[in-house]
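Dropping a structure here in structure tokens format, bear with me for questions.
For this depiction, one protein chain was excluded, whereas all remaining protein chains were kept in their positions.
Coming up: chain A.
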Amino acid sequence: MTSPVRATAEQPAAGAPAAGPPARPSAGPWRRALGRLRHNRSAMIAGAGLLLIVLACVLAPVYANAIAHTDPFTSNASGTVVVNGERVPVLAQSTEGLGLGVTPVGPTWDPGNYFLGADNQGRDVMARLLYGGRNSLLIGLSSAVVCCALATVLGVLAGYFGGWIDAVLSRFFDVIWAFPVYLLAICLSVVLLTSGLHLGPIHIDAGSLALPVVIIALIYVPYVARPLRGQVMALRNKEFLHAAVGLGASDLRIMRREVLPNVLPTVVVFLPLMTALNMLTESALSFLSVGVQSPDASWGTIINDGLALLYTRPAITIAAGLCVGLTAVALNVLGDGVRDALDPNARLRGGA
């Protein structure tokens, strides 16, 4: 459970990212871990794949403006499109059943012209997919960062001070842990999505992306905080901590300079895995229509949009789901590589 204790002199400044160790003559633990990660072929392939996905999503406006010439956020109910030399409406009147619904145009496989077809409002699915990916990735990553930061602070505090601080924080973790995650997220989303969050000086509007970020970050705090607390409690009895106490260092200084560098590898290990988990949670919430709100898109909302058209235009659902799945696979494989490189003994799932 505990990572190997290292002399603090070897540590780079707290908070240094794993990817960019400072230049120094003897290879520090971060640099050695990076070297191990570099030699992990599957992790590197996953990282490259992830980079491609991120790049494609970042370039979403370029695709929408320069290639597809479409606005993926306004509906295009009366538009027409040329397919195989024929001009057809984007939304055709449904011929099945009562003929009440509409059937959007299917995939044309022409990048400039409804590559993956249109959704039920005549919007370009490919462009929405790229824009949706931005939201999904942004929410996944930022909520993972918020979650890990909050969990580090709480876990270190609980483990370091023990006593009543630990008792209160641990009960807090217990309650959130015992709350079925999706139900808690849905409860919070249902309440906050209509009115937004107004807590003292903090004001988050109802449609803001920050809401799902905060909600998802909050529900997974015990996942990260509990193992960290255990690590810190094990560190409490180490000699270098006694030495720091003997030197008269303040609690804050000890936590920052002695404890934090020792638990940071575990936090970094959690980061990609939590990003994958949070992105999946976001897409599940959006799928249940309590995540990202229209007209904004995320991969989850696109899967939800495609649900009504599943049997006629399956490409919408399949493409969005593949995006979620592939990104999560890449993040998990990369995360496993990071774990093998930094902290092979970290137990991440189950917590027991």
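Rule of thumb we're sticking to: a residue touches a chain if its C-beta (ideal position, glycine included) is under 8 Å from a C-beta of that chain, and two chains touch if they have at least 3 such contacts; residues count from 1.
Everything below uses one rule, namely that contacts and distances are computed from a predicted model.
Candidate names were "SoxAX cytochrome complex subunit A", "ABC transporter permease", "ABC-2 type transport system ATP-binding protein" or "NADH-quinone oxidoreductase subunit E", and the UniProt protein name of the unshown chain is "ABC transporter permease".
Interface note: of A:Ala56, A:Ile165 or A:Ile186, the residue touching the hidden chain in the full complex is A:Ile186. Checked against the full complex, the one of A:Met44, A:Ala77, A:Val145 or A:Leu288 touching the unshown chain is A:Leu288.
Think of the hidden chain as still there; on chain A it touches residues 171, 174-175, 177-183, 186-188, 190-192, 194-199, 276-277, 280, 283-284, 287-288, 290, 303, 307, 310-311, 314, 317-318, 320-321, 324-325, 328-329, 331-333, 336, 349-350, 352.
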